[in-house]
Structure formats: C-alpha cells, structure tokens
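Down below is the structure, laid out as structure tokens.
Removed from the display is one protein chain of the complex; every other protein chain stays in position.
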Amino acid sequence: MSITQILFWVLTAMAIGSSLMMITRKNPVYSVLWLIMTFFAISGHYLLMNAQFLFIVNLIVYTGAIMVLFLYVLMLIDLRHDTEPRKNKWLKFAGAVAGGCLLLVIVAALKDSDIKSNVVQTGEGDIGLIANLGKALFNEYVVPFEISSILFLSAMVGAVVIGKKE
Amino acid sequence: MQTLTNRSKPVNRKPMTWLEKLYVWNIAKGMAVTFIHIFKRKATISYPEQKRSFSKVFRGLHILNRDEEGRERCTACGLCAVACPAEAITMEAAERQKGEEHLYREEKYAAKYEINMLRCIFCGLCEEACPKDAIYLSQTFAPANYGRAGFIYGKENLLIPNPKEDPEGFNKARGERVMS
Partner (left out) sequence: MHLLAIDWFLLIEKAILILLIVTVCLVTAMYATWGERKVAAIIQDRRGPNRAGPFGLFQPLADGLKLFMKEEIIPNASVKFLFVLGPGIAMVTALMTSAVIPWGGTIHIFGRDIALQIADINVGILFVFAIVSMGVYGIMIGGWASNNKFSLLAAIRGASQMISYELPMGLALISLLMVTGSVRLGVFVDQQVNGVWNVVYQPLGFFIFFICALAECNRTPFDLPEAENELNFGYHQEYSSMKLGFYLFAEYINMFISGVVMSTLYFGGYDIPFVNEAAFGDVWWIGALEFLALMAKGLIFVFIFMWIRWTIPRFRYDQLMDLGWKKLVPLALLNMLITAVVVLWRN
C-alpha cells in the first residue's frame, strides 16, 4: 500500500465514522463538532485528488464559516432534555420512510450511471486547481454560476427583509 | 443654562461627519500622544535601591527617645495612650531600682511599651502629648509582614539606639524631626 492509499482509507474511515457519530449524538453541539470532523476528512479527500483549491475552499467556507454559524446558533439554544419537544412516533416513522425513499432514489440513479466505473484519480489531474477551475466556471458554466450568485443575493435580501420586519 | 463661571466648556453634540466616524484621524492623534510618552521621564522610583525623600514633617514609625547620656526618657505617665485617638498604645509602668540610674532618667519607667501599628493612624498626637519628649514619629514606615503579631511593636523595636554606643544609629533613627 502506498501512502496515498493509507491516507485514503484513514480519511474514508474518519469521514464515515464521524458522520455516523454526528447523526447519533443527542446533543446538537456534539453533532456539529462531529460534522466539522467530517468536513475535515472530506477536505482531505480533495487534497488526495490534487484539488488543493477545493480543499482549502471547503475548509474556509464550511468549517471556517458555515459551521461556526451553526455552532453559534446552537449555543444560544437551551439544550436541556426536558425542554426538548416530544416527537410523535408516527412522525418518526414517516421520516424514516421518506429518508429511505431518498436513499432508494439515489442508489437507483447512481446504479445505471457511469460514475461508478470512473476510478478516482489520486495525486494527479489538475481540475481542482485555481486556474482550471476559474476557466471552467467562467467559460462553460458561466450562466449557472451567475444564477447561483443571484440566488445568494436574493437569499441575503430575504434575510435582511425578515430581520427588518419588527 | 447660564454658566456661573466662564471656565465651563459646553459639550459639542454636533453629529460626527463621515470622516470622523472612521476614527482614523483621532486615532492617529491619540497614537502620537502615547508615542511621545515613550520618551518622557519615568515617574517610578526603584524602591529598594532608590528611596523617595520624605518631607521634614513626615510622620512615620515611632521611636522612644533617649537623652544625651543614653537614658530612656519615658516615665510611663500614660499621656500618650490617653491622647491616642486610635487607642494603639499600651504600657506598663515599673519603678527604677538602685543601680539603674544610667538606664532610666526618671524614677518611673515603662517596663512594657507597645504600639499596634495596624491601629495607629500616625497622627502625631502622642508626640504632642508627651511632657518628656520621649516619643517621636520618625521618618521610616512599617515594613510588610505576614502576620498581625508582627505589627505590634514592643520596646525592643521602638527604642532608639544608645547615643553613646552607637551615635550613628542614634542620629539615623532620630531623623530630621527630633529637635531636642
């Protein structure tokens, strides 16, 4: 086994393990912390794929900003058990069914696609570097890119409107 | 409101301009002030090596005075204890025996003389009350101590060195205040 492979398996185990921990924790703050671990592992995978830019942006945006805000909100919530609303048994059942359906759809969609035949390139390929990514974004995908930025802008305006209501 | 004196300066409540709200200019002025202070003379006196000189009327720790022949002046009359507003002074009198004339000036002397320096307010009333010029406030102050007992000064702490045996110590302990 080369170092790359060892790292790959370690990171994979870390990603899956910490995401499992994340969904099984009772305390939401722990969940967020495990989610941060998951993001670290996934960033590590980007690095193995020679996509340093994606790696660092994943770190900056997800672990550095979004999860901080998550944690920020969760720390303000009263987390004692007795204040937690009792969940309806049927609601839980419905949730499980819905989640299962989503899983089924994803598996069915991926089963016939050609993604599974593509082996991940580790340590080579340069699509994740800044120059290539920038060219791809601003040439082929310029319309979706701009539309998504408009989406963000509208979300921001919406947030301001909701915040200003009172 | 009408001002009584011309010294007061009305507060400027003009709203800040955009430039002022950036604070940059005022911060720069403040930084200049602090930078100038780097080169100013330091006010600190490095204590054990350097000592602040006290004024001539400084009232510090008490001393029990002796006369020129080295005899204790105190007669344990108790006037200082009565005069003391903080009730810091206690004493016990004793009679002078034969052969002790070189030790005590009068027939009665203080066998025990204690001043509680934690109670003392260093007002100097004991000094004024004393008819025999026996107690003086010197120009030293009480050093720090770990326990309260250390602040109760007995005769062994208060007595001035004998002018015959140790004239230098006598003069030093007497300081500049004791005139007689």
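So that you can tell them apart, the chains are marked A and B in the order they are listed, and the count of residues begins at 1 in each.
Here, a contact is a pair of C-beta atoms (placed from the backbone, for glycine too) under 8 Å apart; a residue touches a chain by one contact, two chains touch by 3 or more.
No experiment lies behind these values; they were computed from the predicted model shown.
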May I ask which residue of B:Lys9, B:Lys42, B:Lys56 or B:Lys98 touches the chain that does not appear here? B:Lys42
May I ask which residue of A:Ile3, A:Ile23 or A:Val143 touches the chain that does not appear here? A:Ile3
In the complete complex, which positions of chain A touch the hidden chain? 1-3, 29, 33, 36, 52-53, 55-57, 59-60, 63-65, 68-69, 71-72, 75-76, 129-130
So which bits of chain B touch the chain we can't see? 21-22, 27, 30-31, 33-35, 37-38, 40-44, 46
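Operating definition for what follows: only the chains that are shown with their structure count from here on.
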Can you give the whole-Å distance between the Cα centres of chain A and chain B? 72
